[in-house]
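Here the complex is missing one protein chain, while the rest keep their positions.
Letters A, B, C and D mark the chains as written, and numbering starts fresh at 1 in each.
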Amino acid sequence: MLSTVFRNLVSKPDTVKYPYAAADIPSGNRGRVEWNMDACILCGLCEKRCPTLAVKVDKRSGEITVQVPRCIACGVCIDVCSKDAITMTPEYSKPCYGKEVRSYQKEMKTVSE
Amino acid sequence: MTKTTLIPVGPQHPVFLEPLNISLKLKEETVVGAEINYGFNHRGLEKAMAADFRRTIYMCERICGICSFYHSTAYCQSMESLFKVEVPERARFIRLVMMECQRLTSHTLALGHTAEAMGYESLFMQLFREREALMRLVNDISGNRVHYSINTIGGVRRDIPMEKQKEMLSVLDGLETRFAKLAKVFKDDRTIKERTIGKGVLTKEMAKKYCVVGPVARASGIPEDIRTSYCRDLDFQPIVRDEGDSYARSMVRVDETFQSIQLIRKALTMLPEGPLEVPVKGNPSGEAFIRLEAPRGEVIYYVKAKGTVDLERIKVKTPAFVNVAALSAMVPGCEMPDIPVITVSVDPCICCTER
Amino acid sequence: MATRNDELSPWILHFDTGSCNGCDIEIWSLLTPRYDIERFGMINKGNPKHADILLVTGPVTKKCATRLKTLYDMMPDPKLVVACGDCASTGAPFVGCYNVCGGVDSVIPVDVYVPGCACRPEVLIDGVVMALQKWNEKRTMEEVKA
Amino acid sequence: MELIISIFLWALIPLIVGVMLGLDRIVTARMQGRKGPSVLQSIRDLLKLLGKKGSMVNRSQVAFVYLALALQAIAAFILIIGSDILTAFLLSGAGSFMMVVAALSVRSPYSHLGAHRELVQIMATEPVVMLVVLSMGYASGSFISSNLEGALVLTLPLAVIAMVPTLLIRLEKSPFDIATAHSEIVSGPYVELSGRTLGISKLAHWYELVVMFGIFLLFFSMSDPILDVVVKVIVLVTVVFAIALIDNSTARLTRWRMLRFSLTYCLGAVMLNLVILYLINGGVF
Partner (left out) sequence: MADTLTTLLVVLLVVAPLIGGLGSLAIFKLSAIRKIVISTAVVLITSVLGLSYLVLSNGAIDYNASDLSSISIIITLLDLVLIFAFICLAYKQKSILAALFAFLQLSALVFIEIGGVGEHGMVIHIDQLSLMMAFITSVIGSIICVYGLRYMEHYEKHGRFFAAMLLFLAAMNGAVFSNSLLWLFFFWELTTLCSYLLIGHTETEQAKRSAITAAEYTLGGGVALIFGIGLSMFYFDTVFIDQIPLGSSLAGLELLPLALMAVAAFTKSAQLPFQKWLLGAMVAPTPVSALLHSATMVNLGVYLLLRLIPNLHGTGFLITTIGMVGLISFLVTAVLAMTQSNAKRVLAYSTISNLGLIIACIGLDTSLALTAAMLLLLFHAISKALLFMSVGVVKEETGSEDIDAMEGLRAKLPLIAAAILIGISMMVLPPFGMFASKWLLSEAVTSLPILALFLVLGFGATLVYYAKWLGQVFTRGKETEVIEKHHTDRVYAFALIATAVIGFMATAGIGPILDGLINPYVSNVFDPTLSVRSLDLVSSLGVFPIMMVIMLAIIIVALVVRSTKLPPVMDVYACGESSEVRTGTFYYWSEERVAHLSQASNIGMYALLFGLLSVIVVLGVVA
């Protein structure tokens, strides 16, 4: 053990600089899911197949809400979306004082009365 | 008159990561009675898993964050046998590689945990430092540090491309050399030997009686390892020791880490080309029974499906379940300071025991 | 972001209320050379009476709920609670499990929710640092009460 | 004038020990390949603890902790003003006694286990240090630290060596961090203390360290004041470094092992030294 200890002592510590420097996140990381509402057709498949019920698709108002602390970044929604409206970024979701809910609004064509 | 001390160890105790409660009866510092209480971690997963079979992949993965991949693999294998599909060879090898990676992270965790329980903080730190390199590697390959989530019924969802294979090999090389040093410490350090040799002995007979599995069984002289059949093409021999004490258990894990590194190397060189998954259609029906060698021993999945989206019943038999029970045979008569070491050397996991 | 609270030295208590171990081990990783939260003076204490921050992992199972409450009550004021991982925040990965009460906030008040399954060490650092920003607030509250 | 300096020094003890412990933490961290906390971290910890109200189990616990602090602080004071080292040591021993009683005064198994381990620790260290102190008195004919002969290390080399494990024990470092072993008995005697009371007990421990290290450093007194300071600082740094090294390359042992080690090797070494000295001085059996 002594040799290891001495080696550690003279070499630079292994500690990352985070949060003072950017986090070292591998490119393959499944971080967070983002919706591209232009492509989305509000079919609701992502809501149906999400294993943790994190997604809500409101077909009426055209809004998709994701409860961030429910999403386990499994990527199932991406797989099932036929329109490729969902993307995954390596960047992870940030902590919050409350339970963060992200919502995406689709431009709805106004239905004339 | 000697009053005994009655002391709850857990559910929250610095040496346990998980909510396990051992109620100890001590005479001075000698254990005269131990009672293991379960149930803190019981979430009722088996019931919840008997639902949409596609969702269950993600749920069974979350039975446990240490050998999550084994759980999803075992589950997917059982579903594949229900669907009567054969996964592509490439997928089988990728699963194998990932499983061995997870065994590496799990064993380094277990060893580090043992070191921490003995108060050998710097060894713990070094082991976790090496583990961190592994974690980054699996993160890059699978997309998550803990729950790889790359299994799917019929194959895997992510490939290990050539450049990642290379990176993997180089990481493993570095790891092997550095880990060899730490392994030597574990083998030879006088204080470690003093704390582990002869402590918490589980004889071969007792081991058989308690049906222990995995490294605990192998450290007690039972050459039981399911990988002998699963890794058939990789020329695998289980590591066995006879002493049955905490030292032997740790040494089995130390040796198995090197073995896993070898297995990964071999698997990567043999990685066949081909598709990653075969499609499955429809709903499963019938029964399936699958065994897999997880880091702590064999995990058994029994799945019964009734032809609908929802499964009828899932039963998981996990290694820690039997190993933890054997603890009650190991601790009486030992000293309080040995309790954490012995407990951790068995590597108890409550989350899959209780699900 | 963390500099202003550097003069603090939060001590940590970790309690697993029924998690899958994923987040627990990520918390342990925090202690180890790569992330080394002792940089911020944080030490894992394992004792509620010494702790300032309670890190909870896992969905709260029915049996753990009372223990969680006991531990929380034992921590001296001012105290902070960080729910680590999706489970602790909402209990989500275990939707439909009969023995799960839900997130930590169903038992004790939570100050910071850290998402992720499992939550990465980086997020955990962010989460704890965010919690620390609440510390001064809580302390002044204490003084007002006294 | 000297008295004023001493009192000033005494008042600064928390600062000095805090920095010393901070350095120790950094060195330990670096040995483990970590970056480690800031130098002032231990002081911050203390300030934070003193600022927290905390909780108590019962009143006697709090009272004994305060008494422990008082005794340790006085012991350190006596040592620093250059008075009787034996008095200082005995007072500090009484302070540890108080800490043990404080830990025993709650009905908590962990606290009791810790206290009993602390008692074994007292049995292991007290005789050694006391014998060391007595041998110092024997070698120089006085217990007044300012009258002690210079460079006692030359006459009592074995005693100096024997004291190092004792310091290790008192610093609660592995392999002898037995009383507070956080992964076994959740910090033992301190388990039921919290907030300010915990801070007070920490402070008491710091003063105790001052007494221990103070006695140790007296072996290296030099007549030249500048040389004196330089030598003492060098010795201190070396010892702390050595202790960090040992801490980082051993697992924790058990209490009987500690007792056996200390009472055979350490006590034996001091005794041997003393006997040799006695024979040289023309003593007879």
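To be clear about the criterion, a contact is a pair of C-beta atoms (placed from the backbone, for glycine too) under 8 Å apart; a residue touches a chain by one contact, two chains touch by 3 or more.
In this text the structure is predicted, and so the values were computed from the model without any measurement.
The chain that is not displayed touches the following shown chains in the complete assembly: B, C, D. For the chain missing from the display, the contacting residue among D:L47, D:V101, D:V231 or D:I246 is D:V101, taking the whole complex into account. Note that of B:V9, B:A34, B:V299 or B:I314, the residue touching the chain absent from this view is B:V9.
Across D:H116, D:K173, D:K232 or D:R252, the residue that sits in touch with the chain not pictured is D:H116.
When the omitted chain is restored, the residue from D:L9, D:V39, D:M130 or D:L236 that touches it is D:M130.
Residues of chain B in contact with the chain left out of this view: 1-13, 21, 23, 26-28.
Residues 15, 47-49, 66-68, 70-71, 73-74, 76 of chain C touch the missing chain (whole complex, contact as defined above). Residues 53-60, 62, 64, 66-67, 69-71, 73-74, 77-78, 83-87, 90-91, 93-94, 97-98, 100-101, 103-112, 115-116, 119, 122-123, 126-128, 130-131, 133-135, 137-138, 141-144, 186, 191-192, 194-197, 200, 263, 267, 271, 274-275, 277-278, 283, 285 of chain D touch the missing chain (whole complex, contact as defined above).
The working rule: only the chains that are shown with their structure count from here on.
Note: centroid distance chain C to chain D, computed from Cα atoms, is 34 Å. Centre-to-centre spacing of chain B and chain D amounts to 43 Å, using the average Cα coordinate of each chain. In chain C, the positions touching at least two other chains are 32-34, 36, 39, 45-47, 93, 95, 117, 120. In chain D, 29, 31-36, 182-183, 186, 248-249 are the positions where the chain touches two or more neighbouring chains simultaneously. Of all residues in chain A, only 1, 3-5, 14, 24, 26-30, 49, 51-52, 72-76, 79 touch chain B in the complex they form.
On the chain B side of its complex with chain D, the touching residues are 5-7, 13-15, 26, 28-29, 115-123, 125-126, 129, 189, 191-192, 194-195, 335-337, 339-340.
Residues of chain B that touch chain A in their complex: 54-55, 58-59, 62, 122-123, 126, 129, 132, 136, 139-144, 147, 149, 157-158, 164, 181-182, 185, 189.
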